[in-house]
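Only a single protein chain was left out; the remaining protein chains are all shown in position.
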Amino acid sequence: MEFTVRQIAAFLGGEVIGDHDLKINNVSKIEEGKPGTLSFLANPKYESFIYETKSSAVLVNRDFKPSHQIQATLIKVPDAYKALAQLMDMYVQSIPVKKGIEIPSFISTTANIGTDVYVGAFSYIADGVKIGNNVQIHPQCWIGRDSVIADNTIIFAGVKIYPDTRIGKNCIVHAGAVIGSDGFGFAQQEDGTYKKLHQIGNVVIEDDVEIGANSTIDCATMGSTIIHKGVKIDNLVQIAHNVEVGENTVMAAQVGVAGSSTVGKNCQLAGKVGIAGHLKVGNNVTCTAKTGVTSNVSDGKTVMGFYGIDASRYRRINAVFRNLPELFYEVNQLKKEIKNIKAE
Amino acid sequence: MEFTVRQIAAFLGGEVIGDHDLKINNVSKIEEGKPGTLSFLANPKYESFIYETKSSAVLVNRDFKPSHQIQATLIKVPDAYKALAQLMDMYVQSIPVKKGIEIPSFISTTANIGTDVYVGAFSYIADGVKIGNNVQIHPQCWIGRDSVIADNTIIFAGVKIYPDTRIGKNCIVHAGAVIGSDGFGFAQQEDGTYKKLHQIGNVVIEDDVEIGANSTIDCATMGSTIIHKGVKIDNLVQIAHNVEVGENTVMAAQVGVAGSSTVGKNCQLAGKVGIAGHLKVGNNVTCTAKTGVTSNVSDGKTVMGFYGIDASRYRRINAVFRNLPELFYEVNQLKKEIKNIKAE
Partner (left out) sequence: MEFTVRQIAAFLGGEVIGDHDLKINNVSKIEEGKPGTLSFLANPKYESFIYETKSSAVLVNRDFKPSHQIQATLIKVPDAYKALAQLMDMYVQSIPVKKGIEIPSFISTTANIGTDVYVGAFSYIADGVKIGNNVQIHPQCWIGRDSVIADNTIIFAGVKIYPDTRIGKNCIVHAGAVIGSDGFGFAQQEDGTYKKLHQIGNVVIEDDVEIGANSTIDCATMGSTIIHKGVKIDNLVQIAHNVEVGENTVMAAQVGVAGSSTVGKNCQLAGKVGIAGHLKVGNNVTCTAKTGVTSNVSDGKTVMGFYGIDASRYRRINAVFRNLPELFYEVNQLKKEIKNIKAE
């Protein structure tokens, strides 16, 4: 795939400063630029790289004013970062999408498959499953009994979906994710053993959700574990039974949400955050990395810390924490001084 | 599947207050009740919902006395929660269990398969494997050479079991779990590189164990990593080489136990707990969520904190921790006061 700078600028509605006929065959980071590639400069922090980059061309914001000479051809656009995203979209859309049923695969005669669907080899579509149009199910997936996958959704290789799961439109589920496994529910008996509480609920995933590689989402004990529209979940995340995650909430890798908790809309949970069970986390909440949430969080709060508390409070605590040896020393000094005063 | 309230009450030995002929086709949480469903009320905290629920019928404890009028039909039983669990058991048992070998699958001619076994399509049963009676192996599993899986155990889709693993009776292994992968053992060489220590042990899982989705249990360097009878392990849990976990211990999601540690019987490890290597955690130990265990823990202790210590001690520490800014302020006040006293 090769384009000229002229073609790219025309596609993006940009202005070229330099050679219109340069050929571009890939993109690269500005600090790792190579001839034949296109880079971008959006964050002024990286400006110094534009004077040294080996990239043939660089996308820059329209208002960018170089302070030194630049070898690379520039393409000026209203927003260099957005323009790059547009190009990457174009690139991805140019990759041919697989269609059709590969052999061998296992498709129940009672499954209902839409048009223009891809089912990769070694995938298993169980009884009563409904697959919408333009769905891609890559190899080695298991779609359990009576599950529904709506239009345009992409299920990458090796995803396992338990019976009765509902997945909306335009979702992406990455390789190895498990959806609908049993909630972790047991009743302790008098002899100390545990009796399994059968989990008869399911998982409902609404439209536009992305779920990362090897993440796990348990079914509800009764009713549904619900991932609302537009939620983005990274790799190795655990969502327990009966959890509900609000629209457009994002969760970074290795987050865990325990049973029956609800997380509101537009929240941001950074890496390794843990939310204990039966809690209510409000809308627009931010949890910084590794925060342990052990009580309800109201709308708009930022929480942090091993036992998560309000971030501004935590920062004040942490400032003293980091100086505990000095505080300890001071208290001992005061002790001595008081002893001296009393001895006088 | 549909039952009348009369049938359900008869099955549970309960007493009906209301319409015996109502038809029930599902269960629901009392706060999300819908017509045609059965809910339950065990925890008095949820009592208010029973006066508003749209569920057709509600299981209640025999001694429940409503304080307002209730629309729903009641089924009175000795223990509403246990009755619900019984119903869920009945429901799960009513789902037909698959039997037989689906095609295509790969079954070594030297494997030994019991009666009434299910082997899902695309599963791989290697040389010398022994599968007991009534075992279910769902699609896309890999059962490595010489492994043994005893009667009634269920292996969900995509589970990977390395050679020479032993799994007991009545176990459940959820999708994507990996059992018997190499322990993480390397010997650093003088040039800084690492030489692999080959791991020639195995994993032994006793009866009645449940293992969550995408969890990993490494084989022993020598000997066996052992998961004793009745242990329940949630999703995304890591059990390292040569670990031993005692009977009826439960581990919530994202727990990690490092190499050669032993965890006693009847312990409860909450989510994200980490146990360092070569430690001994006693019986009946509780670790609250995210606890980092870095030293041995004696029987019956509850530990908590980033570097786990006795919980009652930790709570006292944490109470001061949360007020560190005020402590800091007070020390500074004392400093000033002493200065003043000395200046007098």
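Observations, loosely collected:
Per-chain numbering from 1; labels A and B assigned in written order.
To be clear about the criterion, contacts are C-beta pairs under 8 Å (C-beta built on N, C-alpha and C of every residue); 3 or more make two chains touch, one makes a residue touch a chain.
Being a predicted model, the structure only gives us computed values, none of them experimental.
The chain not shown here is touched by just one of B:172, B:258 or B:297, and that residue is B:258. Of the listed positions B:132, B:264 or B:292, the one in contact with the omitted chain in the full complex is B:292. Considering the whole complex, the residue from B:151, B:218 or B:247 that touches the absent chain is B:218.
In the full complex, chain B touches the omitted chain through residues 104, 106, 122, 124, 140, 142, 144, 158, 160, 162, 176, 178, 181-182, 184, 186-187, 192-200, 214, 216, 218, 222-223, 236, 238, 240, 254, 256, 258, 272, 274, 276, 292, 294, 306-307, 309, 316-317, 319-321, 327, 330-331, 334, 337-338, 341. Looking at chain A, the residues touching the absent chain are 27-29, 32, 81-82, 85, 88-89, 91-92, 102, 104, 120-122, 138-140, 156-158, 172, 174-176, 208, 210, 212-214, 230, 232, 234-236, 247-248, 250, 252-254, 265-266, 271-272, 289-290, 305-306, 318, 321-322, 324-325, 327-328, 331, 334-335, 338, 341-342.
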